[in-house]
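Scroll down for the structure; my scribbles are underneath it.
Only one protein chain is missing from this complex, and each of the others stays in its spot.
Here is subunit A:
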Amino acid sequence: MQLRTLTPQRIYILIGYAVAATALFCAPLYLNDFRLNLLAKFLAFAIVALGLDLIWGYTGILSLGHGVFFGLGAYAMAMYLKLEASGGRLPDFMEWSGLASLPLFWKPFESFGFAVAAGLLIPALLALFLGYFTFRNRIKGVYFTILTQALVIITTTLFIGQQALTGGTNGLTGFSTLFGTPLAGEGMKHTLYYVTAVLLIAAFVLCRFIVKSRFGKVLRAVRDGENRARFIGYNPAVYQMVVFSISGALAGLAGMLFVLHVGIISPSMMGIVPSIEMVLWVAIGGRGTLVGAALGAILMNAAKSVFSENYPDAWLFFLGLLFVIVVVFLPKGLVGLFSRITFRKREESEEHEAAAAISHPAVRAGNG
C-alpha cells in the first residue's frame, strides 16, 4: 500500500475509530456491572459477526452453521471451567449420569492453554474439514448452506444425546473461578470485559487486514465470479477453505468469551435458531462491511435485551417489526442507510446491486 495523504475523510475515519475505541474502553466508567456484562457478551457476538461477514459478505458463502463453531469454542472453555470448579472431583453431571471416572478426552482440558487452543483449533479444523469436502467438490450456494444446517443438527443431537459427556440439554454451567479468582468478582468482570474489547479490536484489525490484502481481493473475485477467478489461475477452493476456517476460529473465540461472561453453554446456543440469528446480525448491520457486521451484532442484541426488559409480553413483535423494516427498506443494512443519508450515491449503489444480482443470485436470495 502506498502512503496516503491526510485527506479530511481520512481524518474523520481516524476520529471515528478513536471515539469508538474510547467508548469501549471507558464503558466500565458509565455502565454498571450488569450492563457491562451484557455489553461484553454483545462484543463477543460481534466477533462472530466479523467472521461471518468475512465468508458471507466478502466471499459469498452463506453459512447457517456458525452456531456449531461458536458452541465448540464455548464448550472447550466451559470444560476447563467446569473441571476447575469441580476441584479434582468428577463434575456433578457426570456423577448423576453414572460415570465413574473422568472420560479420557476431558483430561487435557484441565490445562487452560489446551482449552484455549482447542477452542480455536477445533472449530477451525472442523470448518477446514467441511470446506475440504464441499468447496473442492464445488458444492456451493444453497447446497452448501443446507449442509451447514445439517452440521448444526448433527452436532446438537450429539451433544444432547451424550449427556454423560457433555451435560446434555442442560449444558455446562456452575463455574466458579478462573485461575483461582472468582468469576463473580468485580475486578475479574472488568478484566474479562477489557480482554473481550481488545480481542474484538484485534479481530477487527485482522479481518480488515485480510480484506484489504491481495488475499482479500481474490476472495471478492471468487465471490463475484468464481469461474473467472479459476480461469485466471486461482484455485477458489483453497481460498474458500482458508477463509471459512478463519471464520470458524473467530466464532470459536467468541464462544470462549461468551462462556466467561454468561457462565453457561448449552446445545440450544449452537442450534439452528442462534445460527440463523448470527447471519441476521450481519444482514441487518450491513453485509460486506466489517463495521456493519460488528455494529449489527451489538445493536440487535442490545435491542433484544432492551425490548424484552421493557415489554416482556410483546418484545418479539418489536424485534420482528425491526427485522421486517430492515429487510424491506434497508436491503444493505444499517450501513446502507447511513451511506444513503450521507452521500446519496444512488446511481453507484444501483450499479453495485445490479452487478451483485448478476454475479451472485444465491447470496441475494439469502438476503431476503
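Just so we're on the same page, a residue touches a chain if its C-beta (ideal position, glycine included) is under 8 Å from a C-beta of that chain, and two chains touch if they have at least 3 such contacts; residues count from 1.
Methods note: contacts and distances are computed from a predicted model.
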From "Cytochrome o ubiquinol oxidase subunit III", "SUF system NifU family Fe-S cluster assembly protein", "Urea ABC transporter substrate-binding protein" or "Glutathione-dependent formaldehyde dehydrogenase", the hidden chain's UniProt protein name: "Urea ABC transporter substrate-binding protein"
Absent-chain contact - pick from A:Ile146, A:Ala184, A:Ala202 or A:Val324: A:Ala184
Subunit A, residues in touch with the chain not shown (by the definition above): 7, 9-10, 12-17, 19-20, 22-24, 27, 30-35, 37-39, 41, 89-90, 93, 95-98, 157, 160-161, 163, 168-171, 173-176, 183-184, 262-266, 268-269, 289, 291-292, 294-295, 298-299, 302, 305-306, 308-313, 315-316, 334-335, 338-339, 342-343, 345
